[in-house]
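Complex shown without one protein chain; remaining protein chains in place.
Moving on to chain A:
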Amino acid sequence: MTGKLTLAVIPLSGCGGCEVQVLRALALHEDLMERYEIVYWPLVVEETKLPEKVDVAIVEGLVRTRENLEALREARLRSRTLILLGSCAAWGGIGGSADSFNPRLSMKAIYGREGIEESAEMLPRAYAAADLVPVDYIISRCPPPVEHVVLALRAIAEGKKVPVADSTVCSQCPREIKPVEKLEFKPGLPGPNADPKTCFLSQGYLCLGSVTTVGCGAPCTRHGVTCFGCGGPHIEIAERRDMDIVTALAKKVATLAGLDPANDLDKVVDMLLKVYEPRRFYVFTFASQVLRRKPHGYAVHALASTRRDPVFVKRLEERAHFASGEEGL
């Protein structure tokens, strides 16, 4: 115990990927193992109860069940420093897409019944953990790079501030941005014919790099895939009420195309929303209250249009039908 900080890792509804990053951080960096003692972590130690007091708690995943909510509250009350790890905890992440459906219908589609007594109590919607309790640090991205976890744990152990960068994925992307000659958006993803050296936006593909927070090194765009925004929105977009993912992107693209970012904004937003489903802009932030509250944002729009999507609704109904039929067998 002497001199070591106590560390707890608390998984909520996540995929475990973020936990693996903590595991890797500790395994690869001996100094961290010397500074931290793991007192609770269902994946790693046998202890079944979170201690009354811990120095650092790391929470992974979004809040989907009542159990998740209680675990999150407990983590906040008992920890000196609370870190939310991953886009699920920060913005709802991929798991936030659960909000595309009513949870009772989802249960019906999977189990053929609206509820199962012995299963966890589902909350009526999914929540980003960051929307529910005050937190000390958010390390976003799906999953966050090991280096970010190491940096944070080291800084906390040394009593220092965690260094923060405020740029976007573009600043680490090697692709060259060229002016857009004729503004049009191509649906789908770039194929083998896309130019490997030129920015996707310049080629008419949707890339969220310019509205996504820096830190990953832009692996996706380096390998021919557009950025889907797994890091979560850039800090200014998150903070400012007048900014949102769709509008911020539209302003940048408009300017690239020689249009006026203020006067032509609506036109470009309309174009974007006509070519892409609104949920495409919120893949990792679908459940985030921060984005749903934006007065000029499209997160609620994305939620509504997804819930009403006839293809989704039909599939869900078919599934529910199938599941209840199977029940009878």
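Definition applied: contacts are C-beta pairs under 8 Å (C-beta built on N, C-alpha and C of every residue); 3 or more make two chains touch, one makes a residue touch a chain; residues count from 1.
As a convention for this text, contacts and distances are computed from a predicted model.
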Name the absent chain by its UniProt protein name; which of "Binding-protein-dependent transport systems inner membrane component", "Tryptophan synthase alpha chain", "4Fe-4S ferredoxin-type domain-containing protein" or "CRISPR-associated exonuclease Cas4" is it? "4Fe-4S ferredoxin-type domain-containing protein"
The one of A:161, A:223 or A:308 in touch with the missing chain is A:161
Contacting the left-out chain: of A:108, A:141 or A:234, that is A:234
May I ask which residue of A:65, A:102, A:255 or A:324 touches the chain that does not appear here? A:255
If the hidden chain were put back, which of A:107, A:135 or A:149 would touch it? A:135
Which parts of chain A face the unshown chain closely enough to count as touching? 130, 133-138, 161-162, 164, 166-168, 170-171, 173, 176-179, 199, 201, 209-210, 234-236, 238-239, 243, 248, 251-252, 254-256, 258, 261-262
